[in-house]
Each structure stands twice: as C-alpha cells, then as structure tokens.
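Okay, structure first, notes after.
Only one protein chain is missing from this complex, and each of the others stays in its spot.
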Amino acid sequence: MSDELVVDPRTSAPISFEPSFLDRSGWVMPLLLGGALLLAMLLSLCLGAYPLPFLKAAQIVGHLALPWVLPENPPWTVEELIVVQVIRLPRVLLATFAGLALGLAGAALQGMMRNPLVGPDLVGVSSGAAFGGVLAMLVGWTFFGMVGMAFAMGLLAMACTFGLSHLVRGGVQTMALILAGVFVGAFFTALVGIVQYVADNVQLPGIVYWLLGSFVGADKGKVALIAVPVFLSGSILMLLRWRLNVLSLSDLDAQSLGVNVRRLRWLIIALVSLLIAGQVAVSGIVGWIGLVVPHVARMLVGPDHRRVLPASALVGALFSLGLDNIARSVAQQEIPVGILSALFGTPMIAVLFWKTQGKGWNRE
Amino acid sequence: MWLVPFASMVVIVLVLLRPDPQLPIPTPNRIVTDMVGRTVSIALPFKGVAVTWAARASDYLSDTGAPEDIVRMGAVKREILTRSLLGTIFPALLTKDTIWDTKPISRGRGPNAEVEALLAFKEASVFLGGYRMVPVFERVGLPVAGLKWDDKSNDVMLIGLAKMHTAISGHPERGEVLIERYWQAFHLLEQELQPARLDSQPRVLYMSSMTKNKRSLGYWNRAHPFNVYFPRAGTENAVLDASEMGSPDAERILLTDPDLILLRDTLVIPNSQSPAEFMADPRWQGMKAVAARRVYRLPTAFPVDMRGIGLMPVMVRLMAELAHPERLRPNVRTMLRDFVLADFGYRMSEDEIDAALKLDENGDSAGFDRFTRDYQKDKS
Partner (left out) sequence: MSDWAIQLQDVTFAYGTGKSHGPWVLQGLDARVTKGQVFTILGPNGRGKTTLLHLLLRTVQPTSGTIQVHGRIGFVPQLFQVSFPYTVLDMVLMGRARHVGLFSLPSRQDEAAAWAALERMGIADLAARPFDQLSGGQRQLVIFARALATQAEILVLDEPTSALDLKNQGTILEWMARLSHDTGLTVICTSHHPHHALAVADEVLLLFGPGETIQGPAGQVLSEPHLERLYGTALRKVAFEHEGRTVQTLVPVYAGVPERQPRHERHDGLLTQ
C-alpha cells in the first residue's frame, strides 16, 4: 500500500452514499444466525435416549410456546411431553444461555481491553466466579446466593487483574493484562483447590464434576439462574455496544471523545462478571468459547461492536449447543463440556492466531 | 433486527413457566415409605425392581430372598456375584441375561444423563436409588425408593434397608423377623461375652487392604457406621481418627499398631494383599498384630455382598471370637449355616462354608483353626 493521499484536499466533491456489503447484511446476518440457533435448538430437542421424531418435538414446542392451554387430547404421550418440557428443553436452554453469556462476555471483554486475545477464562473472572461458586457450595448456599457469591468473587478477580496490570506500567497494556490474568486465574484456581480439599467426601464429587463444566442436571431453576443474569446484563451490554467501539480506542482518545472511560469500564466489568457468574453457577468453568467466538463473529459481521456483540452471543450459543450435543450423544459416558470446549477451542484459536497475525494482535 | 433472535429466546424461556407434566399415579398401587421418608406408589401387579446407581442388588436379595423381583441390576458386577455366596444360592440370576443388560441404568452415565432412558424403561414397577438421585426421578415422576447411606450408625441403615426392601417386595413381615433376629443375636453375644467385665479390649484395625499398589489403604475410622460393632465384639477400633479422611498413608496405619487386623474381602478389591502377603510385607513388620500373626481375611459372605441385616451378626461374632477366643465357644459355622438356611432355604455344604470363611487364605493366621469343620472334634 502506497503511503499517498488518495484525495486532493482542495476538491471535496460530494460522493454518493453507497451501502457497503456489511450494511446490506444488516438484516441478513441476524436472521441467519437467529434462524440457525432456533433450528439447532429444535434439533437438539430430538437428541437423546428417548426416541422422539423431529416433527413431534417441533409440534410440542410450538404448542408450549403459544400462550394457550394445551389440547385436551394431545397427539403426544405424557412421556414425550415430559422428555421435551422437563428434560431436554431446560438442558438446551442452559447450553444456549451459557453460550450467549460466554459470547457476549468475550466480545465485551475483548472490546473493552482492546485485545482480541482475552476471554473470560483468561482474565481470571471464570476462576474467581468458580471460587465463589464452590465457596457457596461449601457453606450450602444455592440458587441466587451462589450466583451472588460467584459474581462477587468474579468481580474481585477482575479487579485484581486490572489492578495488577496497572501496577506493571501505568495504563492497561496487552501483555501485562494477559499475564496478570494468568496470575489471578492461578491464584483463584488454588483457592478452589483449597475449598475442594476442605469439602467433605459427600460434596466433593459434585464440586469436581461441576468444575469440569457440564450442563448435566439442567432444570427450571438452573435455567432461571442463568437466564436472569443473561437478560439483565446482556440487555445493558447490548445498549452499550456502540460505546464499546469508542472504548476500544485508547483511554485518552475515548476520553477526548466525551466517554467517561473509568465509569464505563467498571460498568462493563460488572456486567461481564454477572454474566460469567450466572454461567459458572449453572455449568462450571467452560473455557475458550468466550475467546474463540468473538473472532468468528467478527469474520461474519466485521469489527463494529454494534454487530459483533449480538452476533458473538448467537455464535456462542450455537457453539455451546453443538458442544453439548456432542457431549451427551457421542460417548457412552457423558463428556464434560468444559473438556470439549477446550478440545475444540484451542485448535481454533491457534488457527485464528496464525491466520490473523499482524492484524492488531501482535502489536501494542 | 438483532433483537429478533433474542426476543424469541425470551418466548422459549417462558415455556418453562408452564406447570411440569407428571406421570399419573398408578392404580392399583402399593404404598411404601422409603429410607428418605417419602411415600412411593408402586404399580400393581408388581413387575419388579430396577436397581440403579448407589443401590446394591445384593442388599435387596439378601433382605428379601426374592431374586425373581429383580428386573435390572446396575451396581453389582456379574463376575463378583459369580464368586459370591449369593451367586451360589441364586444361580439362576447369573444366567438370566436380561437382568444384566444394564444399558438404561448403567453406572457410568448417572441418572441425570440417563433420565430419558429411565423414562423409556417400562419393565420395572419401582427403581431403587441413592437419595441424591431422588430429585432426578421425581422431576419426571418416576417411582423411586430412595436409599440413605450417610447415617452414623449401621444399625439404623440396615434396619431401614430391611424395612424398605421387604415392603417393596410385599413381605414386610420378613423384615420384622430379620430385625428381631439381628437384635437377638447381639443380645446372645453380649450374654456370652460379658463385654462389661473384660479387663482388656483388643484394638482391631479393620482395613481394606488395597495395598498391592502401595497407595490406597482405606480403613474404618470412628466416623464409619460400622464403628458401632467394635464394642459389641468386646473390641476397640484401633483408629482414633473420626474425620472423613478416606485414604491414610502407611505411617498412619503403623501408628495404630492394633492387636489384630481384619482385611476386607477380595470380591470388590481384587488387588488386595492376602494375610500371608500382608505379614510378609516389610512395611508392616513392626506391627504387634503381624508379630503375633493375627492378620485375617474376612469371609466372602460379608460385608460385601451380604452385608444386610441377615448375616451381619455372624461377622461381628467372628470378630469377637478372634478377639476373645478363650471366652467364646466356636459358633460361626453353625450360625452361618442356620441363618442362610432360615433366610434363603438353602443348606450350605461344609465345603461351601469353608470357602465362604476363606479358610484357604487364613491358613497362616493364628487362631483361625477354630473355624475349621473339625475343630471341635479335635478338642473333644
């Protein structure tokens, strides 16, 4: 690329507005991704030990979603209704919402930290939330007590990461941030280990399996546990999504454009912590999705956070739903989703790393 | 536009606000109270019991003596049963393949993952399962009798199991008989042993000797439910620790330095050291019990596959006789034969009793000859 100005400043002839490809996809992508997600959810409802054909599953969900009373003599058996409504739907929703939360959190974190190489598990917030979660399990708190504790500890971990990276050399810097995230993550993982050590034999297997990350044991309560934080903090994040563009410039730059950088950053940190707390409370640490998915979203809709945030949420949901389907159908024994996400996520991020080197990744 | 997918998510979540569908309560039915204290409605005619995770088919078998009740067995391996006393008493169980087809209730996947398979499984009238999985079954309205394993006293657990198992199989009177005999056996032992008048109570180490790999050395500490049996046998648990610690190291075992050592049965712990190997192991040479050759293998019959209320008194009697040979007449063989005959209508041969008591493995151990079939004849 030549380092020459293309335009003569003296002649500023008006140029007609031409919508770019991305502008045209303004309605294509949301419908495409949303449709894919709905279809994937329906297909996931047909997956499992109880035989249930696709059309019947769709029929049942259709009836359930409409605000009318179920028919007196339904064309389905009670068992089939139970399978869809009580067993599979909560699980599908759990996987979907965990993916939404991770995708949103990842995109918001990457934008806020101006660094495409961070994810909720890399800045320590997942470990912090996990520590809060096991602590809550130890003292016997459940439901929103657990989310609250996970939120508090996740926030603490994020604050530690930021504090530490500031100590290194005033200002938020890429390498310092990643290293600080690793330190803080390791520290909270050690705290989780201590809780595991202290926990008695009855609690231990539950804690260990939960930590591996899994959607096993989905029910209404768990769906509420993650749906509330996702809707709450997700909708605020969605409203803030254009601000993320501005925040992703330098501090000074964003400040000079009239953004209260400090306040906005802490707001986003709190929202991300809440998202991750909800996700960790229902499914333990599920790594890598939050790191990989925003990249995929950016490939689909470009870098503008107005589109990246929702797209990343939907791609995250698709990803997590797909992993969960693999987890519960491929092997004889159910594989924890946390293991699968690392198994699929790390090669993907390696490829992305190689493909996009020199595009804002390797520079300060 | 981006709002559309998220709005549809909201609609789908609202589906969960609908009341959960429930399987109808079967009629006619048999109402049973399980160990957790719930009422379970079991459809009649009785089709049988599916034994799932954390429940033992062997417990149900020994409590009820009704092998025909069991339609699925999850938690007992076929080869373990083959080598056990129950396998000898109920040989038909071993050959009935459908019982062992554990696909819907296999151990590994757990009830959460397999709740759909359970729903599709229609061959049993009731499931047996640990009480932690009761919520999973209840969520879909499947009849489940919950078991509780965390009582501090084994008495409470055995009695609860016996009551529940016999009620499920429709013969609660059998449970009452078993409970009565259980208490009576301990009463008789107390009369004969007079534990209150003992000058010394030998210290017994009861351990699972998974020691060939030199790692896992589980023992029964004072928090274990079986701890209640030590005083009844006129003994003291050599382990002072009452925490929930599972695996002590070798030094901790050495520190207990008991008067006698009971090694658990080999059925579920295939790598275990035999008494001879244990006594030859250089690690244990300093122990009093090893010097006195008072290291024993516990009989096959218990506690593994017949740890139910029926034969537990025989195990305690055996422990008492090993600890106080001078105060007690040899009665273990007779008790075993009589109890098995009473419970299952099965007459054990002398060879079967020898095998059950593990005479072969205990040949090198001091004082075990009192359990041989000719012991009294030699004396007289």
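Each chain carries a letter (A and B) given by its place in the written order, and its residues are counted from 1.
Operating definition for what follows: a residue touches a chain if its C-beta (ideal position, glycine included) is under 8 Å from a C-beta of that chain, and two chains touch if they have at least 3 such contacts.
What you see is a predicted model; the values in this text were computed from it and never measured.
Although one chain is not drawn, the whole complex shows that of A:Leu39, A:Ala190, A:Leu257 or A:Val330 it is A:Leu257 that touches it. Only one of A:Leu31, A:Leu47 or A:Val246 touches the chain withheld from this view, namely A:Val246. Interface note: of A:Ser44, A:Gln85, A:Asn115 or A:Ser312, the residue touching the hidden chain in the full complex is A:Asn115.
Annotation for subunit A: contacts to the undisplayed chain at residues 1-9, 11-15, 17-18, 20, 22, 111, 114-116, 236, 239-243, 245-246, 248-250, 252-259, 264, 298, 302-304, 306, 359-360, 363.
Everything that follows uses one rule, which is that only the chains that are shown with their structure count from here on.
Between subunit A and subunit B the centroid-to-centroid distance comes to 46 Å (mean Cα coordinates, whole Å). Subunit A meets subunit B in the complex at residues 26-27, 30-31, 33-34, 37-38, 41, 48-51, 61, 64-65, 70, 78-79, 81-83, 85-90, 93, 96-97, 100, 200-202, 216-217, 219-220, 223-224, 227, 231, 234, 238, 307, 310-311, 313-314, 328, 332-334. The touching residues of subunit B, counted against subunit A in their complex, run 1-2, 4-6, 8-16, 18, 20-24, 104, 106, 108-110, 112-117, 119-120, 136, 139-141, 150, 244, 246.
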